[in-house]
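Note that this complex is displayed minus one protein chain, with the remaining chains in position.
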Amino acid sequence: MHLLWAIPALPLAGFLILFLTEGRLPRSVVSSIGAGSVGLAALLTGYVAWQFTSSDSSEFVSSSWTWMIVGEFNVSFRLWVDALSLVMVSVITGVGFLIHWYATGYMSEEEGYSRFFCYMNLFVFAMLILVMGDNLLLLFLGWEGVGLCSYLLIGFFHKVPEFGYAARKAFVVTRVGDTFLIIALFLIFKQVGSLQIQEGLTFARESMPDPATINTIICLLLLGGAVGKSAQVPLQTWLPDAMAGPTPVSALIHAATMVTAGVYLIARMQDFFMLSQTAMLCVAAVGLVTLFIASFTALVQSDIKRVLAYSTMSQIGYMFFALGVGAWSAGLFHLMTHAFFKALLFLASGSVILAMHHEQNMFKMGGLWKKLPIPFIAMLVGSAALVALPLTSGFFSKDAILLTAWKNSPYAILFWTVAVIAAFLTSLYTVRMMVLTFFGKPQSEMHELKKESLWHPSRIRTVVPFGLLAVLSIAGGWMGFEFTSDLFGDKGVHAEFHFDPIALLTLGIPFAGVVVGYFLFASDLVDRRKIIKNRLSDLLSKFWHSGWGFDWLYDTLVVKPFRFIAQTRTNRNDIVDLFFKLIKFLASLFHHILSMFQTGHVRWYAFTMVGGLLLVFLAVVWI
Amino acid sequence: MSVMLLILLLLGAGVVAWVSERVNTTLPNWIALITFVATTLWVLVIWFNGPDTDGLYANLNREWIPRFGIDLHLRVDALSLMLIGLTTFLGIVAVVSSWTETKTRHGFFQFNILWVMAGVIGVFSAFDLFLFFFFWEVMLIPMYFLIAIWGHEDKEYASMKFFLFTQISGLLMLVAIVALVWINYNISGVLTFDYDVLKEANLDIATARLLMLGFFIAFITKLPSVPVHTWLPDAHTQAPTAGSVILAGILLKTGAYGIIRFVVPMFNEASKEFWVWGMSLGVISILYGGYLAYSQTDFKRLVAYSSIAHMGFILVGVYSFSKLGTQGAIITMIAHGFSTAALFMMAGAIQERLHTREMSKMGGLWVRAPRMGAVTMFFVVASVGMPGLGNFIGEFLVLIGAFQKSVVLTVFAAIGIVVAAVYGLSLMQRSFQGVPNPDVPKMHDFAFREMSVMVLLMIALVWVGIYPQSLLQMTAPLLSELLRPTL
Amino acid sequence: MKLATMFQVGLPYLVLTGGLLVVMIGVAIKRTHAVAAVLTIATLIATTLSHIVAFSALGDGAVQITPLFKVDGVAYLFNILFLLAALVVAFFGSEFLSRRVRFKEEFYLLLLCATLGSLVLPAAVHFASLILGVEIVGISLYAMIAYPEKARPPLEAGLKYLVLSGVGSTALLFGMAMIYAGSGSMEFANSLPSDGSIEGQYFYLIGNAFFWSGIAFKLSLVPFHIWTPDVYHGAPSIVTGFLATVSKGAVFAVVFRYAIEGNVLDSGNVQFALSIIACVSMVIGNLLALLQTNLKRLLAYSSIAHMGYLLIALLLVESNSALGYETVILYLVGYFLMTLAAFGVISVLSMNQEQELDSIDSVSGLLWRQPIAGAVLIISAISLAGIPLTIGFFAKYYLFYAGIDGGMWTLIGALVVGSAIGIYYYLRIVFTAIKRPSDDAEAMTGLPWTGLGILAFLGLCMLAFGIYPTNLIDLIQNVVQASGF
Partner (left out) sequence: MTTALSIPLEHVFFLAIILFLIGAFGVLIRRNIIFMLLSLEIMMNACGLAFVAAGARWAEPDGQIMFMFILALAAAEVAVALGLVVQLARRFETLDIDRAEELNG
């Protein structure tokens, strides 16, 4: 008897308790409930995972009540777990728990402590439902649920209007993606006659009509949904602004778990995508473009969290790219490792920010490495994994992706080159971030650190997650992606690593990046001012900094027009109403005209009567 | 028989409440509250006793005006029972929501509330077209009084507009009903207003079209759908809280009920030809309503327009002529009843505290009243269509049903979901988030009275959201009867 | 035809005439208001009761009394209706007179005269009796309208009515003459042109043109409506009530008879003309009332519209005279109740005032200042608008049914439009009546209890028939069938 159902149930319970107590509980209790529920869930996941590996069945199912049955439409609350979802579950609960733990320290000074964990638990619950649901509607429930929590948490400090706008932006933009997804659901139901994921996949494998244009459409719609959630081009614009949320939120939702939901979705619906080259190509292209754009953007950001946000975008781009070129397992593997090191990076940056009184501008930092050793080390490890230095987890996954791209993708050269350039850029901006933050001379004098916030009492709270995540970021890759490869059986493409120029090149790129980065940003050999003075680079940096002007584009194309139509007083109260007002006007007009006849003069009255007499006379006699 | 008793009980209680005003000004509130609680429990009892062999929960058929074959024919099947339950339950909400709001003539106020409810229950259970029309008009008068006496600054205009729209469209329906009966009389020689008989009247398609239009216009005016929706925002804005709650929660549903119960089954072929128009009207309402909702600055007005958008989904669902769509429409009726009632109650509560509905004068209320903030958030999220809450179920079923009929229209309707997110969240942000507005007076948060009702509504919504099957399985047997030979 | 039955059948007329003489002599002997009032009321009640005897003597079918009269159940129904209305007027009138007028007693004579005239009409089957009844009613009304001394408006109203209705009557007479010239008989039954001569046809048509113009004046139908508001406005509202109900109802009764017996509507021209008149009356009447702020004028305009509605029933007689009769009787019952209630409210409220309180503002907040009067006013307004729970709804329903039965879709369209406009101004009355009364508005006290009692009774009747009209409908249906339509 496996306790599958209990995994989501625990965070849900936590959420309910915190919600109903309306923050009347003492903080210690809140933190133990908030973090504890997730922790238990994590333990339970471990237990279930052990059961799973030991049992020979390839899926665990836990049914509960029927959701709805209408005619042939039939969905129920049914949890369905295979290796793929299990990986996701482990990442969510594991990383989730560490971040919760960290958050107990990070948020300890903020008001709304209980509300925070309330939302966080709800998020974990929704995310679990997303990956464990056995039908697409349940998945959609989780999908929307995480969107909601992300909205709530981005706008957590609801007193700051900007944060509110950021939250709304995140929700609405992802909602656009969700609309694609839900239409995809309709289409799948129309085709398959059911929303059961497994039935759908079987249908796709066996009885999908050929040529599968419908299938391609389905895949593209799914991709639309994924793009929205995972902040890929063209719906990526919300993610940088989402950094308004507290750092643990950025770590959990906008780095480790939610944003990777899109990857999971595509991986989950693999059999549909396998059928359509076009769709696969689109996936790869989306990934690649995002990767490219995001890397450049990250290169010129000044806000440390925005750097990390763009880097997240680009890393997820890698995952999409991997899926697109058929490196399913590699993509999933990267998802996992990325969850580890990106979470680590965020948490570390979080401590830095906290130590700097919520200063996020890197140019105002510098030389922090001896003041904040632990975050520094954590950051270092994370960056190493991010730039994929050998033997870090990031290395294994990214390397696998690049190799597969080379071996297996349609436009191998192009794809591979772009991917490699991006890898190079990754190292560049990572080095830049590290240098600006931790090395060089202190840039601004506001450096009396709130020690207590960092060392005492939250020390142990902060350090342990750092430690564990750091270990994972290094060792997370050693199990090799064979671990994930059996998720897809033979469908995935494997690229064994053996020495040839390409492999060496891929190996070398990160180092090159680091070295160049060092010369560019750290050493004085290159005069940075000269580069920046140059008008071209100035222009470029502006362009990149704005995230390639997507925000501006959408603003002018969509937001401003909509606002204009909506906000202008012209239609505050409803053009349609004018029609009825017109009727009213006409009626009263006729009333006034007719009333003019009522003069009160008898002789005039008599006259009208005689006139009427004539009229009737005509009507009767001559008609 | 039990229905008649229910109606009489409400009527009687109304009179008692009115009289009891002389004793004590809060006594009427208590009487009304007790009545509604009792009726709700009663309905629940009927509910759990389950239907009889032919799926009816109650049935009463007496002669009323034999000269024209008009009967007092009240019948409760699953659909009616659900809506009656909704009615009595929202009765509780209405009474509680305006517990302290009315400053004058408490007795007459409660009298009107109780009588509206009686009329509505009659509408939901009348199976004789004349009787239906009778109740249809009767329920308007107390509603008119509610708006006209206890309404806000612009009540004369609003109440007049409300009454004119519904009455005039009602006249068309009366003509259609009488014509239908008369034609049936000439064909079959039987002069009767009975639903079951007239449903079988074999009209030639041209006549059927005209008659259907008569009914259709009346119902979409009540629903309301673009282009005859303009009475709703004014009526809502000006009505007292209880009025808005009843109006949005129940009276709009009578329109939807009419379409589901009368237009589609009685003029089946005609409506089937008509589906494009029906669905398009629905889609237009969804988009136009949502767009107007966003452009409002008045809390209540915004919610009013949003319910126009939601009602659009009902049209789309019904005119998809699929089981999914119809079920979706029914669920939407219930869920929207809960969510909008709550939102209007919230609007009333805010107005009672701040004496304004202008969102520009609000802002940062969350700090002042976190509970109200959380509650509003919940219901905004619900009406935005969050899975796991009632509204989503309805809209999803509607859309997936409509998708089988027309892809394009469904896609447009689905865009409505995004729009909903836009105005919903902007409502939330403009009123509750942001910097606390300095010139907003201190306001006290929800106390037990309001909170208890809100919690009830939340539970109801979650229940509809995660276990809609409990409702779906009730109405499932009706579908074939409602949709006639289709499917 | 035995003389005895003839006497029994004619009993109501004899009783009423007798009572009239008694009152007249009584007044001549000694002026006492109370006596006159009591005698009048007694007479009216006696006449009403005498119908029981008359009915029993009548049995089924109809009894022809001389070529002039043909008495049947329908006629009796009309009679009872008029008598009850007159009774109400007498009650209100006694209050009104005792407080507002110096010479009271003659009023009762006029009232009884007018009633007698109105009783003549439903039974009239001959032009002579027609003109007789119309003029008896008319002439006594001139005096009743201008009855109050010293006040200018009643006099003006009276004169206007006198001159204009004089013109109307001449048109009526001239029409009769022409019809007679065409048909050779003044009995309704064979008033169609007997010999196929062309000029006969022409005489007949021209005659009808004049005839219906005269009738249209009496019924204040467009385009002969224009006198209505002034007369309604100027006359004491209780007289207005009588004018609006009994005189119109009586004329309607007789033209109904004429239309049925004389098959007038066989001629498409007349039908056409009447349909047009009906349509414009419905629309224009309501439009005129739309923004009217004087209650009495408003009701005057609305009465124009209501008479237009009733023409639908008249136009139905060709195809389905029974239904037509049912419709017109039930509608008149409803219309009498509503109108008398409305004018009753005004007159009761104005009892203690110098000027009549006839502006719409004077009833503002009435429901709270004088609950009974307010409630009745609201009920009658709702009923006039034809909204359920009141008899007005069933009246309107009958119209729709009749219209559809006759397939008169244009008229139904006009009816819908008309009622749509109507709702607006009736509702304005309701809204004013339920307004929160302004602080300076004093609660109305010292109003006569008899008046309020009658008002309450009228209101209850409207509601009762509005909820359970079954018995009324059955009664009317039986009588109509018994009378052989």
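Before moving on, here are some points about what is shown:
All chains are identified by letter, namely A, B and C, in their written order; residue positions are counted from 1 within each chain.
Following the convention adopted for this analysis, a contact is a pair of C-beta atoms (placed from the backbone, for glycine too) under 8 Å apart; a residue touches a chain by one contact, two chains touch by 3 or more.
On a predicted model such as this, the values are computed, not experimentally measured, just so you know.
Shown chains touched by the undisplayed chain in the intact complex: A, C.
Touch with the chain omitted from the figure is made, among C:V167, C:L192 or C:M307, by C:V167. The residue from C:M6, C:L155 or C:L475 that touches the chain not shown here is C:L155.
From the options A:L20, A:L504 or A:V610, the residue with contact to the chain not on display is A:V610. Remark: the omitted chain is touched by one listed residue; of A:P26, A:P390, A:P442 or A:G600 this is A:G600. Within the complete assembly, C:H233 is the residue of C:K218, C:H233, C:R257 or C:K396 that touches the hidden chain.
Contact between chain C and the unshown chain involves residues 127-128, 131-132, 135, 139, 142-143, 146, 150, 152-153, 155-160, 162-163, 166-167, 169-170, 173-174, 176-178, 180-181, 184, 186, 199, 203, 229-230, 233-234, 294, 297. For chain A, the residues touching the chain absent from view are 595, 598-603, 606-607, 610.
Everything below uses one rule, namely that only the chains that are shown with their structure count from here on.
Most remote chain with respect to chain A, judged by CA-atom centres, is C.
Averaging Cα coordinates per chain places chain A and chain B 38 Å apart. A straight line joining the Cα centres of chain B and chain C is 43 Å long. In chain B, there is no position where the chain touches two or more neighbouring chains simultaneously. Multi-chain contact residues of chain A (touching two or more other chains) are absent. Those residues of chain C that touch chain B in the complex are listed here as 382, 385, 387-389, 393, 397, 400-401, 404-405, 412, 416, 419-420, 423-424, 427-428, 430-431, 434, 436, 468-470, 473-474, 477.
Residues of chain B touching chain C in their complex: 64-68, 104, 133-134, 137-138, 140-141, 144-145, 148-149, 156, 159-160, 163-164, 167-168, 171-172, 174-175, 178-179, 182.
Taken together, the chain C residues at the contact with chain A in this complex read 159-160, 163-164, 167-168, 171, 202, 205-206, 208-210, 212-213, 216-217, 222-224, 226-227, 229-230, 269-270, 272-273, 276-277, 284, 287-288, 290-291, 421.
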